[in-house]
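Let's turn to chain A:
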Amino acid sequence: MAGLSISSVTKRFGETEVLKGVTLDVADAEFVSLVGPSGCGKSTLLRIIAGLEDPTSGDIAIDGKAVTGTRAADRNLSMVFQSYALYPHLTVAENIAVPLRMRSLSAVQRLPLIGPFLPGAKEQRSEIATAVQSATEMLEIGPLLDRKPGQLSGGQRQRVALGRALVRDPAAFLLDEPLSNLDAKLRVQTRAEIAQLHRRLKATFIYVTHDQVEAMTMSDRIAVMMGGEILQCDAPSVIYEDPSNIRVAEFIGSPKINILPVELANTEMTLFGRVLGYITEAAQAGIYQLGLRPEALKLTQAAPVVTGTVAHMENLGSEVYAQIALANQTSRVTLRAAPAERRNLRLGAEVGLGFSLKDGLIFDADGKRQRRVEVAVTHEREVA
Partner candidate 1 sequence: MTRDIWKHLILILGAIIVLAPFYMMLSYSFKSPGEIDRGTGGFFGAQEMMVDPRCVKLRDPNRDEIAAAAPQYPGRSDSEIRNAIMAQAEIDCSTRPVVFNYTKAFIEAPLLRYLLNGLIVTASIFFIQVLVALPAAYALAKLKFWGREAVFGLVLFCLLIPVHAIALPLYIMLAKVGLTNTYVALVVPWTISVFGIFLMRQFFMTVPDDLIDAARMDGMTELAIVWRVMLPTAIPALLAFAIFSIVAHWNDYFWPRIVVTGSRDLFTPPLGLREFKGDADGSFFGPMMATATIIVMPLIVAFLVAQRRFIEGITLSGMK
Partner candidate 2 sequence: MAEIDASIAARKPQEVNRQARTAWGLATPALALMFLILLVPVVVAGVLSFTNYSLGNSGFDWVGFKNFDRLFSRSTYEKMFIATFTYVVVVVPISVALGLGAALLVNSLGRIGDVYKTIYFLPVMATLLAMAIVWEFMLHPTIGVINQTFEMSCGTILEVIPFLANGCADGFPLWLGDRDYAIWVLCFIGIWQGFGFNMVLYLAGLTAVHRELYHAAEMDGAKSAWERFRLVTWPALGPTTVFVVTISCIRAFQVFDTVEAFWPQGGGPNKSTYVMMFAIFEKGVQQNLIGIGSAITMLFLVFVMFLTLIQRWLVERKVHYG
């Protein structure tokens, strides 16, 4: 097992620049997710790490050794593919054994018929069999060993693909959207299993997904990628609570974070012409964006900050999401409420919303997080 380092990797396909200088260090035994919308370059980055594609510039190092230019087969990495890429003509056991056969048996030893009788082949073959055995036990696919991939369900194929990856001891595991072809229920289950597998193997995992839930639930760190760049790479809780960029804040979190325009003039911060508070430190005046997670908004009757009508409701049982069309504004905000509050949230009902500015995230007009703008909450003044 080993760490991985990616430094200023760029990739161009003709005119289009898919990766614009990506730098990322992955520690040994770490689980890092690359998450982002489709086309953000995450799969390309993974394939560059794997060696299936060459970077236009930049370097990859595995365990401190530069591997740029080394071909995939020589990088000692395992990969699980989105389509699983199982060899359709081989049984499950044979599929799992392929990486070992390719690496430990010589071309002559692999020959059918005469191969098994060559010196040394027998021991190696039994070693392979043992390794396959232990991989299948770990994944509980023992009963499937003699089947062909065509006879397996999606979930079973996925396990076989995992088995093929972990049968040998690679420097790192690369997983390319391995759950995207599974149904929702199986995805939740397999998610937990992959996370457990990671803890058990104590191996380096690089996991590509477009699904933020997968990234949030499994990773040690999440690298949010957009437009060929890593916007932020941090622990899931940091990414959610303390995003450094409005695009990260908008991508992570469901329902999406509410963004409201606020204005800073002198020392006053105003929203729709209403003073929200006073800043304590000097900051540049201008338009800012205030991000509020749906759970930061509270229903309130006394002195609401904004008012609006309920435009749409989604009751998920354990919680309720309501879209509120703001009075005199074109925008809507999403509110997360407890089921108990449902009776206040009829469609078309007028509601008042309040929030604590402590829960708000302030971004500048370009979407950069402004951590230095601290606001003294001053509802009292307003009331006065």
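Selection rule, in plain terms: all candidates are chains of the complex that A comes from, given by their letters.
FYI, a contact is a pair of C-beta atoms (placed from the backbone, for glycine too) under 8 Å apart; a residue touches a chain by one contact, two chains touch by 3 or more; residues count from 1.
This is a predicted model, so every value here is computed, not measured.
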For chain A, as assembled in this complex, the candidate in touch from 1 or 2: 2
Touching residues on chain A, where the partner in the complex is candidate 2: 47, 50-52, 71-74, 77-79, 81-83, 85-90, 98-99, 102-103, 107, 148-151, 164
